[in-house]
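Structure below; questions to follow.
The other protein chains are all here in position, but one chain of the complex has been omitted.
After this line comes subunit A, so read on.
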Amino acid sequence: MWTPVGRGRWHGRALTVWATSAAHRGRLEPRLTPSRGAAAKSRTADRLYSSADRKEKIDMSRFSVENIRNFSIIAHVDHGKSTLADRLLELTGTIDKTKNNKQVLDKLQVERERGITVKAQTASLFYNCEGKQYLLNLIDTPGHVDFSYEVSRSLSACQGVLLVVDANEIDLKNADPARVEKQIEKVFDIPSDECIKISAKLGTNVERVLQAVIERIPPPKVHRKNPLKALVFDSTFDQYRGVIANVALFDGVVSKGDKIISAHTKKTYEVNEVGVLNPNEQPTHKLYAGQVGYLIAGMKDVTEAQIGDTLYLPKQPVEPLPGFKSAKPMVFAGMYPIDQSEYNNLKSAVEKLTINDSSVTVHRDSSLALGAGWRLGFLGLLHMEVFNQRLEQEYNASVILTTPTVPYKAVLSSAKLIKEYREKEITIINPAQFPDKSKVTEYLEPVILGTIITPDEYTGKVMMLCQARRAVQKNMMYIDQNRVMLKYLFPLNEIVVDFYDSLKSLSSGYASFDYEDAGYQTADLVKMDILLNGNLVEELVTIVHKDKAHTVGKAICERLKDSLPRQLFEIAIQAAIGSKIIARETVKAYRKNVLAKCYGGDITRKMKLLKRQAEGKKKLRKIGNIEVPKDAFIKVLRTQPDK
C-alpha cells in the first residue's frame, strides 16, 4: 500500500528499506543474532542506560529537539513491518531480546490472531549513536487498505517514514532485490542507492536503519520556548483511568499538574499523568516540544478526546493545528443485539470501541424483526470483521450483523418523498430504505479508482476478474519488464466484500490492490429480498445491479442451504425482486434424528447433550418458525464465489 505516503499532512522524507520475506514470515526458524562487536557493544550500553533510567521517572528534558526523530514504518500488508518494529525495539533495548518477540506492538488479540496491525501503536526508543543520546519515536501503522485513516493520523506526528518493500512478494521463491530497486526508482523516484537491504527476521542490517533514521529524517521543527501546542493524534480508553490521549508536541512543554484546554471543546482539564510509550505507558516528569507520548487528563467522556484536536495552556492560546479530514465509511451494516435485553450492554461496548476507533460511524437504527440497533459505517469489510471480532473478544458481546452495503444514492422524482427527505438526492445506507423505482429518476452508486500491480503472467486473469466486477479499464502500463500496473473504475459494491481475496488467490498472492474515491455513477439497481418459507430475512436484504441479481441471488441461496441446519420441516430458500422469485433452494426436513442406543450408561450423557442443545436453541434467531444459527448469515456473506 503506497498511497498513504504524502496523502496526509506529512511532507517529510521517505527512507526505503526492503526485506526478504523468508526473513520475516512467522515460522519457527532459529533467530540469529547479528555479528557481535561494535554493534553489540552499543546495544549493551543502551540497555544498561535505559533500564537504569526506568527505575525513576525519565527526565525528558535531556532530549533536545535536534536529537529527536519521529517516524512511521509504511509497508504493504504482510511485508514484515511489525517484525521490523520488533527488531528495532530489541536493538534499542526497549524490549528484552531473549524473549520470543512477535508483533510486540500488536496488542489486540485480533491483531495477533490475524497477523495484521489494526491500531497504530507508538514506541519511544532511546538510542545512542556516536556518543549522542537520541529519542526515536516509532509509530507503527496498519498495512491494510481499510485502515489508511489510522495511517494518515499517525503520519501527522512524523517527519519521515521508513518505506518497507518486500523484495519477494511471497515467501519460498527467489528474492529479487535488483528488480525491486528498479521498481522503487520508477514508482517512487527514490534512488536505489538510498535503499537499505535488511532481513528483519534475522536482524541483518537493522542497525543501519536506525543510523539512517538519524541521518536522513529531519528533527521536528518546533520550539520548547513557545507556548504549548499539542496534537491529539490517537486515543485509547482505559476502564480505570479514562481516556489516554496520544499526543505529539509541536511546541512548548507539558507536565503533570498543568491545566490544559481543548481547542475543540474549550474545556479545561488538569494533567494527571504524562509519559512516553515504550510501548507500554511509562510516566515521565514532562514532555517537551518534538516529543511524542501520552497524557491522561481526566477526560471521561468518549467525545472529549477528539482525534485531531489541539491542546494548549489556558493563558497562552495558540492557533489550532488543522484537524483531520474524517474517515469516510465505505461499507455500512446493521448491528443488533441477539437478545434485546442485551441492548444496553452492547451500546456501551460499541461506545467504548468507537473511541479507540473513531473511523466507525454510528447511527441508531431499528427494524421490526431485529429490534433496536445501529447502522455502522466501516472503512472496509476487514475493518467490519475486526470490529465485530473485537466486540466479541474484548466485550464478550454477541451481535447480528446484516449484509454490508455501500452508500447508494437516489435522485427522487416523487414530490412527496422529496418533501419527506427535504432533498432531491438522498443517500441510502440501509437497503430497507431503498426507494421504489417508480419514485426515482435515477439511482447512483459509488465508484472508486482501483490500482492493481501484478506480474504480467496474471494480467489475463486479473482483467477477467475486473470485468466480472463491472469494472472499466482506465489505464495499463508496464512498470518494469514483467510487472503491469492496471487502473480500473470499479463500482464500490463490487470490491467491498471479497475482491481483494480473489485477486490475491488468482495471482498466488503477487498482485496488489489499492483504491481511491472516484465519486458516483448512475446504475440500474434493484432491491433483492431473501425469503425463508416466505418470511423475509432482514439481515440479507441486498441492493444489487440488475444484471447481477440472478447470479448473486443464486449464490446466496446456495450458501444459505449449506449453512442452515435441517429442521422438522422443509425450508424453501428464495431470492426475490419484488414479487418475482429469481432463485430457489430447498433444505429437506430431518428424517432421522434420534440417538440409537440409550440404556443405563447412556442416559447421563444424553441428557447433558440434550440440555446443551436446548440451551443453544434459545440463542437462535427465529425467522417464522425456522431456527437460524447466528453464524449462518455471516457465513453467507463471507465467501462470495468468483468465476
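As a working rule, a residue touches a chain if its C-beta (ideal position, glycine included) is under 8 Å from a C-beta of that chain, and two chains touch if they have at least 3 such contacts; residues count from 1.
As a working rule, contacts and distances are computed from a predicted model.
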| item | value |
| --- | --- |
| Chain not present in the shown complex, as UniProt names it (candidates "Geranylgeranyl transferase type-2 subunit beta", "NADH-ubiquinone oxidoreductase chain 5", "Immediate early response gene 5 protein-like" or "Radical S-adenosyl methionine domain-containing protein") | "Radical S-adenosyl methionine domain-containing protein" |
| Touch with the omitted chain, as defined above, among A:178, A:479 or A:598 | A:598 |
| Positions on subunit A contacted by the hidden chain, ascending | 567-569, 590-601, 603-604, 606-607, 610-611, 613-614, 617-618, 625 |
